[in-house]
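Heads up, one of the protein chains got dropped from this complex, but the rest are sitting where they should.
Take a look at chain A:
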Amino acid sequence: MVAVAASRQIPRKPLLVGGIVLAWLVLWLVLRDVGTLPLDASQLTPLHRWINEVNDAVGASRNTNPVFLYFFNEIRLVIDEFVTLIQALIAQPSFGRPVPVIGWLGVVAIAGFVSLVVAGWRVALLALAGFTFLGLQGLWQESMDTLSLTLAAVAIALLFGVPLGIWAGLSDRVHRVLTPVLDFMQTMPTFVYLAPLTLFFLIGPASATIATLIYAAPPAIRITAHAIRSVPRDTVEASESLGATGKQTLVKVLLPSSRKTIVLGVNQTIMAALSMVTIAALIDAPGLGKTVVKALQTLDVGTAFNAGLAIVVLAIVLDRVTTAATERRSLPRWALFGGLGVTGVAVYLSHTYLWAAEFPSDEVEVGSSIRQGATAATEWVQDSLPVITGGVKDFVTWALINPLQALLAESPWFLVALVVVALSFLVGGVRSAVVSAVCLGLLIATGLWQDAMVTLASTLVATVIVMLVGIVVGTWMGRSTRADRVIRPILDAGQVMPAFVYLVPFLALFSASRFTAIVAAVVFAAPVATKIIADGVRSVPPASVEASTALGASTWQTIVKVQLPMARGALTLAANQGLIYVLSMVVVGGLVGAGALGYDVVAGFSQGQLYGKGLAAGAAIVVLGVMLDRLTQAAARRWTNQEVR
């Protein structure tokens, strides 16, 4: 009965949606620029001022308030000490020496040796070459700072993450409690918690490390739990049936069986940490990220590219080493001791002699050539291909961004709110309508309504492009194993790269603009969406595809009538994830001219009097994220259910 009622409702829906949009357009013409709740860049609302005051008050009582004295400050001190220790070892002059304890030669040797042991000869060579290249780029110290911060965050993340993951793997209750918390930690745009963290832990390495922890620990926890959970039941039962104690089963069966997957989790954690450490440059984390941010702010594409390249090299080395570590391997004894000996000598040399401690970047250096090359290439592209770069940019701006932004940001707030609530009701019923109404109310409360609408417009445009790319490429990958083999590594690499790195080439091509920010967001989000869609298309049962072909359907018909509809779960998931990824790039976009909420957040980090506004903008991004997430999920539920019934 329900099925009949539901299927009869379907044709009416698009009409209603169309009607609402049409009414919106008409009212927009009439009411344009009325009640748009604008706020100038330097203007503040009482809420923003109040947050500023809280910030000042916290700052004033940092060394008197017991909560800070005995809790936050202690944490900050321990983490600071830990980071400083690692920095003293490999990055910064320390212990009264003009150079770190271990110089470049020692670090390169250690990197090579560790790679040799866990990942084999070829990866070891890659690690040696990669680390040496960092020095050649003239970025040795910055790279080591980034590495120190990453290692510190990863160590702490694993220290807590792996045991928690094991616990969640063993206990259903812990798993149930932990899952939503992890979801929240991972879906929250990374920049958003940078600001509140600085409130408690000050600007600097401690905040950066904690922010990185928050971002990097969930994969370790999640994947460990998953690994423990997916050990076959028979295997666990077999162990129990032989009379193993719980501890014996854990140590001898569960952990060894899930080792490979847990190493994968470590890999994910390291990559997430690296990407976050560079982003944490916004709150003054030392390292390569800082070099990129500074260069972006002065639009120095060459320097940004050089530092971005260093991040990529570091990412590739760390990724290869940890990925290769999942394989079973054993090293001949002579190689082990030989490598140990060579490494020991190198460490000693680098501790003792200046030439082995400080990278001789005056004599051998490629960094300046890279910088000049990148700058020259940029100028050439901008000068000789303005039709392509400028044309695309202008077209998208004129055809998509401007109209949508005008509609959202120049309509009266009550009109937009009404439309959103009405659409939410159509998509997800009363519940969705209530959620949307609450979120819209919160947006108004942040005092940044118009900025939020501008950001929303860019976000929607970016998501549409992400979905278009995802459907085209994902379907191709899902249908062709060869395409999948070629494209998937590229997508993986795209996801591994820290978000900053994307900005550099696009900034070079399109200069600072909303379009640049959208492209960066698309590049960041498209791999996820594409992979989800590819997997969805791939998992359509071959029998259905064969049946369709046997009935004489063309390739196009099979895609449109069989594969995509059957992969609709994946499509909605891809849209949802695409949105969240795009939103998490909003702040990065703020660095390259996206304006609106992204700019508010970035400005909040750098200017004291805008701190409160930045925090409110961060909250507005989260609220937008929650609203869009709920909406797409409701749409997904409705869509999938309807078709299934």
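Note that in this section a contact is a pair of C-beta atoms (placed from the backbone, for glycine too) under 8 Å apart; a residue touches a chain by one contact, two chains touch by 3 or more; residues count from 1.
Quick note on the criterion: contacts and distances are computed from a predicted model.
Asker: What protein name does the UniProt record of the undisplayed chain give, "Chaperone protein TorD", "ATP synthase subunit b", "Rhodanese domain-containing protein" or "Glycine betaine/proline transport system ATP-binding protein"?
Answerer: "Glycine betaine/proline transport system ATP-binding protein"
Asker: Which one touches the absent chain: A:Gln248, A:Thr352, A:Ser384 or A:Thr481?
Answerer: A:Gln248
Asker: Looking at the full complex, which residue from A:Asp172, A:Glu237 or A:Glu379 touches the chain that isn't shown here?
Answerer: Result: among the candidates, A:Glu237 touches the missing chain.
Asker: Looking at the full complex, which residue from A:Ser257, A:Gln382 or A:Gln633 touches the chain that isn't shown here?
Answerer: With A:Ser257, A:Gln382 or A:Gln633 as choices, the missing chain is touched by A:Ser257.
Asker: If the hidden chain were put back, which residues of chain A would touch it?
Answerer: Answer for chain A: residues 232, 234-245, 248, 252-253, 256-257, 259, 328 touch the chain left out.
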